[in-house]
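I have placed the structure first, in the form of structure tokens, so that the comments after it can refer back to it.
A single protein chain has been removed from this complex, and every other one stays in its place.
And then chain A:
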Amino acid sequence: MVTAQPYKRVLVQAEDFDLAMEMQQLRRHCPQAGAVVSFDGLVREFAKGQVLQRMHIEHYPGMTEKALLAIVEQALHRWPLLGVTLIHRYGDLEARAQIVMVATASLHRQAAFDACAFMMDFLKTEAPFWKKEIGALGARWVEAREADEQAKQQWSLPE
């Protein structure tokens, strides 16, 4: 039985985050948890055939925080979660740097797995972030992918 309010930690920041420390903190706030799942998104070293020097991430301050909170609330509504941590960075990030982390805690594993994937799929299509890849050959804005939209569609509930 899940009674207490679920733990929520949602951050938009330029600074790096410590995944291990965040997981420890999530576990500490969710003593009933039988499962914790985490996803760590990184800047790839290669993109479109060129070595990436860095990635610039722009966002819409004000809207971003609301959009992330709305995604977390949807996940809490659909799955019996004990806690959620969602951190997304912006600014200039080096290759191999961390961009985003999503972590979930629940009594049993399926809710934690599904909610984690759900939040990443929604983040890709609903949170106002834009990536620009900067490499030796120049800079280019990353195009939105149809596959990301399809990944989100798989979570739509039957009417």
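Some notes on this structure:
Methods note: contacts are C-beta pairs under 8 Å (C-beta built on N, C-alpha and C of every residue); 3 or more make two chains touch, one makes a residue touch a chain; residues count from 1.
The criterion applied here is as follows: contacts and distances are computed from a predicted model.
Of the names listed as "Phosphate transport system permease protein PstA", "PaaI family thioesterase", "Molybdopterin synthase sulfur carrier subunit" or "ATP-binding cassette domain-containing protein", the one that matches the UniProt record for the absent chain is "Molybdopterin synthase sulfur carrier subunit". When the full complex is taken into account, the listed residue touching the unshown chain is A:K131, out of A:R27, A:R78 or A:K131. Checked against the full complex, the one of A:V37, A:L52, A:V100 or A:A115 touching the unshown chain is A:V100.
Listed by residue number, the positions of chain A touching the unshown chain are 41, 57-60, 62-63, 66-67, 88, 99-100, 120, 123-132, 141-144, 148.
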